[in-house]
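Omission of a single protein chain aside, the complex is shown with its protein chains in their original locations.
Chain naming follows the written order as A, B and C, and within any one chain the residues start at number 1.
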Amino acid sequence: MATTKPALADLDLRLGLYRVMVACRRFETRAQELFFEGLVRGTTHLGIGQEAVAAGFAAAMRADDYTFATYRGHNHALARGTPMGPLYGELFGRANGLMGGKGGSMHITSAEHHMMGSYAIVGAHLPIALGAAWSAQYRKSGQVAVCFFGDGTTNIGAFHEALNLAAVWKAPVVFVCENNQYMEYTAIAAVTAVARPAADRASAYGLEPIVVDGNDVDAVHEVAVATLGRARGGDGPSLVEAITYRHGGHSRADPGTYRPADEVSSWLARDPITTYRARLEAVGVDAADLDRIEAEATAKVAAAEAAAREAPEPSPDVIETEVWADGSSRWRN
Amino acid sequence: MATTKPALADLDLRLGLYRVMVACRRFETRAQELFFEGLVRGTTHLGIGQEAVAAGFAAAMRADDYTFATYRGHNHALARGTPMGPLYGELFGRANGLMGGKGGSMHITSAEHHMMGSYAIVGAHLPIALGAAWSAQYRKSGQVAVCFFGDGTTNIGAFHEALNLAAVWKAPVVFVCENNQYMEYTAIAAVTAVARPAADRASAYGLEPIVVDGNDVDAVHEVAVATLGRARGGDGPSLVEAITYRHGGHSRADPGTYRPADEVSSWLARDPITTYRARLEAVGVDAADLDRIEAEATAKVAAAEAAAREAPEPSPDVIETEVWADGSSRWRN
Amino acid sequence: MAELTYRAAVAAGIAQEMDRDPTVVLIGEDVGAAGGVFKLTEGLFDRFGPDRVRDTPISEQAIVGAAMGAAMTGLRPIAELMFSDFFAVAWDMVANQIAKTRYMTDGQVSVPLVLRTANGAGLRFGAQHSQSVENWLMAIPGLKVVAPSTPADVVGLMASAVRDPDPVIVCEHKALFATKGEVPDGEHVVPLGTAATVREGTDCTIVAIAAMVSRAAEAADRLAADDGISAEVIDLRSLVPLDAQAILASVAKTSRLFTVEENPRLCGWGAEIVSLVADEGFYSLDAPLVRITTPHVPLPSAAALEDAALPTVDRIVDTVRRRLDEAK
Partner (left out) sequence: MAELTYRAAVAAGIAQEMDRDPTVVLIGEDVGAAGGVFKLTEGLFDRFGPDRVRDTPISEQAIVGAAMGAAMTGLRPIAELMFSDFFAVAWDMVANQIAKTRYMTDGQVSVPLVLRTANGAGLRFGAQHSQSVENWLMAIPGLKVVAPSTPADVVGLMASAVRDPDPVIVCEHKALFATKGEVPDGEHVVPLGTAATVREGTDCTIVAIAAMVSRAAEAADRLAADDGISAEVIDLRSLVPLDAQAILASVAKTSRLFTVEENPRLCGWGAEIVSLVADEGFYSLDAPLVRITTPHVPLPSAAALEDAALPTVDRIVDTVRRRLDEAK
């Protein structure tokens, strides 16, 4: 693993990475509390522990590059600049929600930020991301699509079809497998024929296996720069396997007890945020600067929560809007 | 390629292989003529040139092993012992058809011969064959399922899912890719990220790449014995890529003109039947014995054709039978 | 009689069949050690072991296809699709392979399997995890489809589904998992194709399934109390085979039909029922046939929106009252 070593990123970049990770963490930690309070409804899938993947990639992306994520997509949305208030609003099912309450936690989308959606059917967004990349290629826009998905996703048909076609078309897309070791409650190793669910499949598509420590944001960023560069340069897709861990359960109230306690604790010790803070301090970053970043995040999260709490429930009228581009849902005269 | 060398099969076996290949060839050559005469209706996909794969595997199978084939399934049905008369009957759409005219050329099934069906949606039968293998494993019956499919099938999702799950479950199934270089009218190389569409994917499922000369029936037989033995021994699935060629077009009236003339002629020179005849003669088999086998095949084909020609059209009454196991299609009281 | 939750009835129904028949096996994502993401299969792994209760990768085509291949060769598999929306990723296996194989082989091959799935809305899961897909299934010749509304029917229909020699889809409704009901002791089997009359009435017939049954019944109570309208409520339970006679007999009595459908409006099971009555029951009708459905939109996730999108008791009451009034 960790086939790359931390880039000598400049301080601004590194503080930026830290800022994004911390913001994600605070946002989601609070979201979980709010779930237990009954404010976040339905379901919610947290990426706590996986922030380095989102932050490392987002920092390497051009503003108009496309992000495609899963139901576990809050981190990716935030890392691309999606505002927290409407994000909470969506989780609460409020009228100020990013999608007006129509999408919910699993479908976070902020087209304005080129966050092209969160997809809740495992694997579906890999072909779709490939399509966005093909479009960029056709339009010669220089854009790249980055598609995030889990380890479990590597065993579904759409994965295979998307990887092959992307490779054949040399589409500018980077497929990023966040291998957090588990699907819902079952370990990926129990149901997969190879040890590295993504990397060990790369050669099936003529691609290099790329494995990165997904808890090391510098390493992720370096891989992101390389693979995005490759895509933008016309050299086609990449498949990256980022090894990471979700600190909590799969979704909702899942306590994640199917995981051995020592496994959990060893990964908690490798928390991408605390280890990165330590690294930054070790290279001389002032602790006060880091504290300030954390305080800012806390404040932003609080403000977002307040805004969403104040927002009204959506009006039932919107149920029948926005099926079609004319804003309506009319299917007859 | 040709990672195996011809087995020192005994003469009976070798004559049997020849007999099956010749029978398939005669059956299909005549089927094509009958298609142009308008007797075979709808569509028909011939395996002319690919007989060695069917013959080599069938000879290595136990009577109760399962065959799963595609729309290009006549050879496989015949190799398992399916009678020619009902097969022609099905192609003609007659009442004596194997499936009474309900299935047609693309769905040839003879459960009695453990020919468990021909499937016309690319890739669908790989999971199904895996299921039959899982059933055999669960029932401890010692049966193996053998699943034949084309090169183009390696790019569809079901391929990926079936291979992974078969490997994880160590299911007794042999997946046999008949790489005839083309899908319908498009070369497999034009749309595939790797050179060997099956073999180069084997490692993605923790399997060994196995490539065999699909026009060499002895080589195919040897691989069949090995992979069936492995499956029966509890060592799980195999993925075999048999390199071959269809002499004609994809289906119906396709003349196959999208293929370079010299490519076609070089493969015609490697006809699995004429080359095998030459090999048999070279090791001392009497030409008269081979002639007799050919004459028998011709006679059987003629008798089958006559039987099917004489058979009546099916009665429209059967349209509403056999949806359900009670023989009816009743969906209401 | 024991009181069970609908959730527990699923495991009990499966266990009843696994106990009875060693060829019954269960596969799906997280169905084993974890007991299912909705805890619908809890206890089965411990009781029947890993050979009979198997976890799978996220490979719905392989899950459903494997169940088919096993069913063709001597097993009676039960495969779980975690959410009914995921029928879409295995739709070829369901609609083109499982449904058609017996027919295409002229009866040479049977496919006695059960596909179970968490169907329906109410949990604020949004458009890709809340669909009611009975109508996708009903439209495919060769599939039997049941949708139980009570714990007893879960057990009874599961038994019939597993024992049936043809493929049966069991739609288990997510919004009902926590509901409770009496389940008869001993072996309990409800034949496929028998509707249940939940409430007798004379002024109109209301047909519903699954989570809409209790809403229809509550609406009927209110209509009786507030308006003196006597509504007969029929729980179809089984869409294929369909108890057409029960519907026709009821409409012969009431002359009026309403359906209450959770699925989006177009081409639902209700359209089939209405069409059947509009043909065979036409002369007993004295007013329009009315479908009360979710509008033809994907389902929104916000609680306020999801609640208002599905047919509510209020909407049922209002619609029935208004349409009966109109018809006077």
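The working rule: contacts are C-beta pairs under 8 Å (C-beta built on N, C-alpha and C of every residue); 3 or more make two chains touch, one makes a residue touch a chain.
Since the structure is predicted, the reported quantities are computational estimates derived from the model, not experimental observations.
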item: Chains still shown that are in contact with the chain withheld from the display; value: A, B, C
item: Listed residues C:Q128, C:S149, C:T205 or C:S238, member touching the removed chain; value: C:Q128
item: Touching residue (missing chain; options C:A11, C:M104 or C:L248); value: C:M104
item: Sole contact to the chain not displayed, among B:L46, B:V122 or B:A199; value: B:V122
item: Positions on chain A contacted by the hidden chain, ascending; value: 66, 98-100, 102-103, 107, 109-112, 116-117, 119, 121, 124-136, 138-139, 143, 145, 157-158, 161-162, 164-165, 168-169, 318, 321-327, 329-333
item: Interface with the undisplayed chain - residues on chain C; value: 85-89, 91-92, 94-96, 99-100, 103-104, 126-128, 135-136, 138-142, 240, 263-272, 274-275, 277-280, 282-283, 285, 287-291, 296-298, 300
item: Those residues of chain B which, in the complete complex, touch the missing chain; value: 41-43, 93-94, 97, 100-107, 119-124, 152-153, 155-158, 183-186, 190-192, 250, 258, 313-314, 316, 318-320, 323, 329, 331
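Note that only the chains that are shown with their structure count from here on.
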item: Chain B-chain C separation of Cα centroids, rounded to whole Å; value: 40
item: Chain A and chain C: spacing of chain centres that average the CA atoms, whole Å; value: 36
item: Interchain centroid distance [CA atoms averaged], chain A/chain B, Å; value: 45
item: Shared interface positions of chain B, touching two or more other chains; value: 157-158, 161, 164-165, 168
item: Residue numbers of chain C (touch at least two other chains); value: 56-57, 59-61
